[in-house]
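Just one protein chain is left out here, and the rest sit where they should.
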Amino acid sequence: MLKRLLDYNDGEEMDIVVLIKNLQLRHNKKDNLYLAMQFGDGSGEIRGNYWDANHQDTATFSTGTIVELNGKREEYQGRPQIRIYSLRVVGPQEGYELDQFVKSAPEPIDEMKKEINSFLAQVQNPTWKSIVEYLLKKWGKRFYDYPAGKSNHHAVRGGLAFHTLSMLRDAKGLADNYEQINRSLLYAGCIVHDMGKVLELSGPVATQYTAEGNLVGHLVLIDEQIMLAAQDLGIDLESEDLLLLRHMVLSHHGRFEYGSPKLPALLEAELLHRIDDLDAAVYAVTNALQHTPKGEFTEPLSSQENKRYYRPKNDPALDHSHHLE
Amino acid sequence: MLKRLLDYNDGEEMDIVVLIKNLQLRHNKKDNLYLAMQFGDGSGEIRGNYWDANHQDTATFSTGTIVELNGKREEYQGRPQIRIYSLRVVGPQEGYELDQFVKSAPEPIDEMKKEINSFLAQVQNPTWKSIVEYLLKKWGKRFYDYPAGKSNHHAVRGGLAFHTLSMLRDAKGLADNYEQINRSLLYAGCIVHDMGKVLELSGPVATQYTAEGNLVGHLVLIDEQIMLAAQDLGIDLESEDLLLLRHMVLSHHGRFEYGSPKLPALLEAELLHRIDDLDAAVYAVTNALQHTPKGEFTEPLSSQENKRYYRPKNDPALDHSHHLE
Amino acid sequence: MLKRLLDYNDGEEMDIVVLIKNLQLRHNKKDNLYLAMQFGDGSGEIRGNYWDANHQDTATFSTGTIVELNGKREEYQGRPQIRIYSLRVVGPQEGYELDQFVKSAPEPIDEMKKEINSFLAQVQNPTWKSIVEYLLKKWGKRFYDYPAGKSNHHAVRGGLAFHTLSMLRDAKGLADNYEQINRSLLYAGCIVHDMGKVLELSGPVATQYTAEGNLVGHLVLIDEQIMLAAQDLGIDLESEDLLLLRHMVLSHHGRFEYGSPKLPALLEAELLHRIDDLDAAVYAVTNALQHTPKGEFTEPLSSQENKRYYRPKNDPALDHSHHLE
Amino acid sequence: MLKRLLDYNDGEEMDIVVLIKNLQLRHNKKDNLYLAMQFGDGSGEIRGNYWDANHQDTATFSTGTIVELNGKREEYQGRPQIRIYSLRVVGPQEGYELDQFVKSAPEPIDEMKKEINSFLAQVQNPTWKSIVEYLLKKWGKRFYDYPAGKSNHHAVRGGLAFHTLSMLRDAKGLADNYEQINRSLLYAGCIVHDMGKVLELSGPVATQYTAEGNLVGHLVLIDEQIMLAAQDLGIDLESEDLLLLRHMVLSHHGRFEYGSPKLPALLEAELLHRIDDLDAAVYAVTNALQHTPKGEFTEPLSSQENKRYYRPKNDPALDHSHHLE
Amino acid sequence: MLKRLLDYNDGEEMDIVVLIKNLQLRHNKKDNLYLAMQFGDGSGEIRGNYWDANHQDTATFSTGTIVELNGKREEYQGRPQIRIYSLRVVGPQEGYELDQFVKSAPEPIDEMKKEINSFLAQVQNPTWKSIVEYLLKKWGKRFYDYPAGKSNHHAVRGGLAFHTLSMLRDAKGLADNYEQINRSLLYAGCIVHDMGKVLELSGPVATQYTAEGNLVGHLVLIDEQIMLAAQDLGIDLESEDLLLLRHMVLSHHGRFEYGSPKLPALLEAELLHRIDDLDAAVYAVTNALQHTPKGEFTEPLSSQENKRYYRPKNDPALDHSHHLE
Partner (left out) sequence: MLKRLLDYNDGEEMDIVVLIKNLQLRHNKKDNLYLAMQFGDGSGEIRGNYWDANHQDTATFSTGTIVELNGKREEYQGRPQIRIYSLRVVGPQEGYELDQFVKSAPEPIDEMKKEINSFLAQVQNPTWKSIVEYLLKKWGKRFYDYPAGKSNHHAVRGGLAFHTLSMLRDAKGLADNYEQINRSLLYAGCIVHDMGKVLELSGPVATQYTAEGNLVGHLVLIDEQIMLAAQDLGIDLESEDLLLLRHMVLSHHGRFEYGSPKLPALLEAELLHRIDDLDAAVYAVTNALQHTPKGEFTEPLSSQENKRYYRPKNDPALDHSHHLE
C-alpha cells in the first residue's frame, strides 16, 4: 500500500499526491513572497512553506488544489513541517478525486446506514417515524457525508452519522436498564438531533459555518425543518407528539450557554443531552490519549474545559484500540 | 362613577361586584373548611378568606366566578384583605362580562393599532413588510388582547401591544440619532419580536404558560411562524432578508441564559434586545416607585436583579406621572 | 394485605402501626404543649400534630418509637396530615421491628449482591480485585443496608447498593460500545465509588451526616480506606494501579464545587462521574414524574438545578413503570 | 487634497509627513538594532520597521516625533506595514503641529459645544445646573479635547464630548417617550458622567492612564470634584439634590465588576447607565462593521463580550453611513 | 446584680425594665389588634406579642419606648418569647437612659481610644497623620459610639472602634513579620477605613442605613471626607501620599462585588482588605460557635458564604473565651 502523508518520519523525503487544505500569501522580512500551506490526505495534515513564490505561483495554487508534493519532513519549533522541494498541480486526467484526501469515519457508511435504519425501525410512534423518515429522505445524502464539526482536526467524512450511531448504541444500553424510558422518542431524537448541521456547515471538505449556521444554529434549523415537514405530511402542528420531538432537538445542548433555548424537560430529553455530551467526550479524550505517550498527560483539551487526561503505563484496552484520527 | 375594589380604605365596608381570580380550599386547625380567595376588578386585587364554608360553597365558587362581595377592608400582617360578610354568585342575566374585571393597558387599543400600523408603513423591505403583515393578520386579534407576561400583577389586557409600541417609539429616537441603523429591520423586529407570546401564554385572563410555551418558548415559536408564513407567501426560504428577521427574533433576549439560542449579531439585533430590556425596566421601576413613599426605597425588584430604587423626596416628573398599575 | 399509611385517602379513618420518624415539642398560642410528628412506614410518610400533650406524653413518644396510630387523614394547606385521635406505644412483645417501617430498594438485596459479585468477577486486575473484595468484606454489611442519601424522601434501605448496581449495568452498555474502555477499572470504580457513605452517614434509619462525613466526606473517607487496605494487603503504596483506583474515587463528583479534590483525568474516571450523575438524574426525574399528573410539570427539582420536567399525556413506558418511592 | 497615510494601497509608494505614535528598540537575530515603529496621522495608523538603525537613529527618533516618511505599503502576515526607504525629522519651522496627526470626532467641536449647552439650558434644578456649569468652566478645555478612552484605535480628539452629546440625544428620545423621567437630572448626569476622564487620562495624544486613574478611577474622581465644587459654591453638602447627582456618576457603570461602587438606584441612574452602554456599543459595532466586507462577520469585539457581528450583503443604511474611524 | 432579659429561663417570670427595639401592629384572625414586639437590654433581645391591644396602646408604645415588662419566658416554635402579663411606660423621671439598653463592645471605650491613639502615634508620614487626626477630631464622637454594622444582632455600641482596634493589632503582627510593609500607611488605613460608617449608619440605637449610605456608601463617603479635609489642611490635592490613602479606603472591600470601585493595588491595600475580612470572620465564627453546643455545627452563617462551623467536643480555648454577644 502507498505511503501517506503522515506515514513519513522526520528527515524522510517524500513524493506524494496531497490536497492543499489551506493556503495563505505572506512576505518574509526581505519582502519576498511565500505561500504558507497546509497539506493533507486521509492520514492527516502537515504544514509547509513554499518560499520565493512568484505571481504565477499565487495564481496556480489555492485551497482545494490537488498537488504532487516533493519534499522532506522536518521538525520546526516542536511541530512537524514539510520542506518543499517542488510542487506540481495534478491534472483532472490523472484520476484523483477531492474526497480521497479527506478522512472518513471508522465504520463504512453502508453499514452505518443499515444499523441506523434498524434503530429507526424500532420507532413505533407514527408522528416521529414519519418525520424522521421524511428528513432522512430530504437530507440523507448530506447526513451520511458531513462531519460532526467544523475543525479540520475533528472533521471526518461521515462523522455526523458515526456520532449519531454511537449515541444510538448508548441509548439502547440505557433503555435496557431503565424500563421507564420511551425508547421510540429517544431513538427518534438521537437520529435527528444534529441533522441541522447539514445546513449549519458548508460540507465535508474545508468545512465552514454558513451564515444560517451562525445566525440561527443547527438546533433551530432542524426544528424549522421538522415544522415544515409536519405541514407537508399533514401532521397536526399542535399535536403533543410533534411538540415532544421539537423539544428534544431544541434542548439537546442541555445548557443555555451552549445555545439551547430550552433546558431538557423530558426524561428522554435529559438523556439525549447526556448521551450526546458523553459520546463527544469519549471521542475527544480517546483521540487525545491515543496521541499521548504512556505515563504522560494529554495537552489541555478545550472541548473538556481544558482538563488534561492521563494515559496509564499499563492500559491494554486503550493500547489495543483502533486510532480514531 | 362606581367605586372599585381598590378605591376602599381600611375599615371601610363595600358591596361590589368582583371576579374570583384565585380560590383554594383549606382547613383551619379546628378542621373547619374555608376558602382562601383572591378578588379582583380593573382596579387591582385583594385577598379574603371565606370562613366555615360548607360543601355547597365549594361547588358554588371557583376561580373565574363573578360574585357580589359584601365585606370590609382590613389590614392583616401588613397586607390588605377583605373580611367577607357575604358572597353571592352573579347570574349571566345581570350583564357582567369577564373582561370588565381585567385591567387594560394605559392607552386605547385602537390608537395603539393605528400608531403601530404607521410604523409598519415605514418598513420598506418587501420581505419583512409582507411577513409582518401576514403575522398581524393571522395573530392580530390575540396580539392586541394578550398581556406581555403571565403574572397577574403585570398582566394587563393589551400589554403586549403597549410594550411593542413603546419600544417602537424608543427605536425611532435611536434611528434618528444613528444614521447607520436599518430602520425597516429594527421596526419589523420590534413588531414581531414578542408575538410568539400569543402561543406561549393562555390568554389575557388567569394567564398561564402553555405546554408549547414551556417546551419551545416564544422566541422559537414566532421563528417557526415566520418560516411557515414565508413558505405560504412564496418567499425564498434561503434568502438573506428572511434570515435577518429570523435572527432578530431568535436573539432578542440578548443572553443565552434568558433563552436566546443565538446572541445578537446584527447592529439592529443588538438594539432590539436593548430597547426590549430598557422598556421592561422602565415599566417595572416606575411601577414600583409609584407605590413607594417619597424618600424611601422600593422592595428588591426581582425583575431588576433584586435592586432597590429610591424615590426622591422632590421629583415632580414622577409625582405627576400616571399610575401604570 | 394490610392497608399501609399512604393507602388511606382524605377523610378516611385509620388504625395502624407506624414509626415516629421525627418528633418536635411545640407550644401553641395559648401556651399549650403539642407534639409535631412525622409518621411513616414502608409506604411513605405523613405529618400529624398531637394536641394538648402532657409531660408524660413527651417522655413516652420520641423519634424512633413504634406506635399504634388511630386518626383520620385530612388535607391542610395543600398537604396531607393525620388528625390524631389516639396514640399508643407498641410493646416489644407485639413483634414489630424497626426495619419494617423503612422503605427498601426495588430489587431484593440477595439478587443485587449476586449481580454485583458477577461484575466483580470480571475485574481482572489483581490490585483492584483484592482491594474491592477487602472493602466489601469489611464494609459489606453496611453497604447492602445503607441508603444512598440522607433525606428521608430518598432514603431507601439498600439504596446504596441499588444505585451501585444500576451504574454497573450502564457501565456494561458503554464498555460494549467503546472498545477503549478499561472494563476492570470502570467496574471496580463503580463498586467502591460511594462506599465511603457507610462512614459518612449514620445508617438506614433517621439518617444523618456523621462528623467525619461533614469534615472529611465520603470521597476522601473511601480513599483513606483504600490506602489502609493496601497496606494491610501488602500492596505497593506507590503502584500505578493503586493510584488509578484512588483517582477514580477522588474525582467521581466531577466538579470541584461538588467536593472532588481532583477532576477526572482518566477516560474511566470521566465515565464513572457521568454514569453516577446520570443514574441519580434518572432516579430523581422518574420519581418526580411518577408523582405528577399527565400533561403537567413536576415541581422544580433541587437535585436537577431546579429544572421542571413534563409528563406527556401519552407515555406508555412511564405509565407502566414501577413506582420508585 | 493631500493623500494621507491610509489612503495608500498595497504596493504604492509614499512620501508624507506622519507622527511616530509608538517606537521600540529591538535587535534581530544577527544582533543588528532596528526600530519597530507605529506611524499615524488623522487617517489612522500603520506599523513599519526601520532596519539597521545606528545609535544616532535611536537618539533622533522617538514616540511623538513628526517625521517625513518615504516608503512603500505592503502586507505582512495579513496586516499592512510600511517598508521604510528613509525617515527624516521634520523641524519646527516646517509648520506642523502634533494635533494635525490625531483623529478628531466626526462633528466640529464648536457645534458640539453649542448643542451640549442647549441641553444644559434645559436643566432647571439650580443645584445641578450650577455644579455642571462650574465643572464645565473648570474642566471644559480638557473636556472638549480629550478622547473617551485610552487606546489609539478608539481615541479621537473630542471623543469625550462626542460620546456625551450622542448620549444626550438618546436621552431626549427616552424623555419624550416616558413622562416619568426627570429630564433635568438625566441631562445633568449625561454631561458630567465621564468628566472624571480628564483626570483619569493623560490627554488626547499618546493617551495613558494616570496614577489617579488607576488608583481612584473616573467615577470617584468626578464625585470628588462635585463635592469640592459644592463646597466652593456654598451648596449644602447634605442636600438630597447633591446626593442624587453624586449617585448618578458613581453608579453609571451599572455593575460592580465595572467599578461602580453602587448600582443604579434611581430611574434616571438606570437610564444613564443604559444610554452610556448603548452608545458605546453602537460606536464599536458600527466601526467594526464599516471595516468588514459585506456578507461577512467582524472579528470578535472585546468590548462586546467577544461577540461577532454580521454585515448584511444588502444594508443601505450602513453602506451610506460616514466612517467613524 | 440585677437579672437582665436573657438571664431568665423558660417558664420563669420576670418584672424588668427593657427597651422596645421593634414594634409592629397586626390583627389576628378574629380581627383583634395585637402588637408584635422585640424587647431588649444590654444582655440581648427576645420577642413577645401584646394581645388584644386597644387604640390607646398603639399610641402609647412604639419602637424606642422604655417599658416595665411583667411576663414569663416561654419557647414557641423552637424560639424563646415573652408571654406578656403587663406593660408600662417608664417615665423620664425614673432615671433610665436609652443607651443602658444597648450592648457595648467587650473592651472599655477609654482604653480602646488610648490604644488606637498609640497606633496613630506610630504613623510618621505627615499627610496621613494630619488627615487621620483631622477626621478623628471631626467624627471621633460618633466613631467611638457607632456599631460596625446595622443588624441588631451584630450591633454593639463602640463596635466600630473595637473592630478597628482588633485590626490594628493584627496589622502589627504582620508588620513585625514582613519588613517590606509600610507600617504608617497600613495603620493610617486601618484607622480610617470604616470611618465612613458614621455617615452611612443612623447611629448606635435602632441602626438603619441612611440615604447617603445606600446611594454613596461608606467607602466613597470617607474618601470625600479625606478630600475635603485635605483642602482644609492645605494639602496638595494631587500629592501621591494623598492618593495612596484614598486608594486604601476605596479598595478595602477587596472585590468589585462588595462595592470597591478599585481593587487593592498596593501591598498595604491588599493587607488592609485581608485583615478587615479576617477580623470580621473571626468575630462571626466565634460568636456562632459560642452559641452552639459542643460536638455540633453552627447554622449556616450568611456572612461566611453560608458555611457551617463545627464546635469540637474538646476545645479549651473556645470554652474559656469571653462571649462576644
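Every chain is named by a letter (A, B, C, D and E) in the order it is written, and numbering of its residues begins at 1.
Everything below uses one rule, namely that a contact is a pair of C-beta atoms (placed from the backbone, for glycine too) under 8 Å apart; a residue touches a chain by one contact, two chains touch by 3 or more.
Everything quoted here is computed from the prediction, not taken from an experiment.
For the chain that is not shown, the touched chains among those present are A, C, D, E, taking the whole complex. Only one of E:D52, E:E111 or E:E240 touches the absent chain when the whole complex is considered: E:E240.
Listed residues E:L2, E:A59 or E:A317: the one in touch with the omitted chain is E:A317. From the set C:H247, C:H273 or C:R311, the residue in touch with the chain omitted from the display is C:H247, counting the whole complex. Not every partner is drawn; the one left out touches subunit E at residues 166, 169-170, 172-174, 176-183, 240-241, 244, 247, 263-267, 270-271, 274, 277-278, 281-282, 285-286, 289, 297, 304, 307-310, 312-318, 320-322. Residue positions on subunit C in contact with the hidden chain: 211-212, 214-217, 219-220, 223-224, 227-228, 231, 238, 240, 243-244, 246-247, 250, 256-262, 265, in rising order. Those residues of subunit A that touch the chain absent from the view are 74-78, 83, 295, 297, 308, 310.
Keep this in mind: only the chains that are shown with their structure count from here on.
Chains that count as touching both subunit A and subunit B, per the definition above, are C, D. The set of chains in contact with subunit A as well as subunit C comprises B. For the two copies, subunit A and subunit D, the CA superposition rotation is 120 degrees, given to the nearest 5.
When you average the Cα atoms of each chain and compare centres, the chain farthest from subunit A turns out to be E.
Because subunit B and subunit D carry the same sequence, their contact can be compared by residue number, and over half of the numbers here are used by both. Each chain gets a centre from the mean of its Cα atoms; for subunit C and subunit D, those two points are 62 Å apart.
Counting partner chains per residue, subunit A shows two or more touched chains at residues 211, 214-215, 240, 244, 247, 265.
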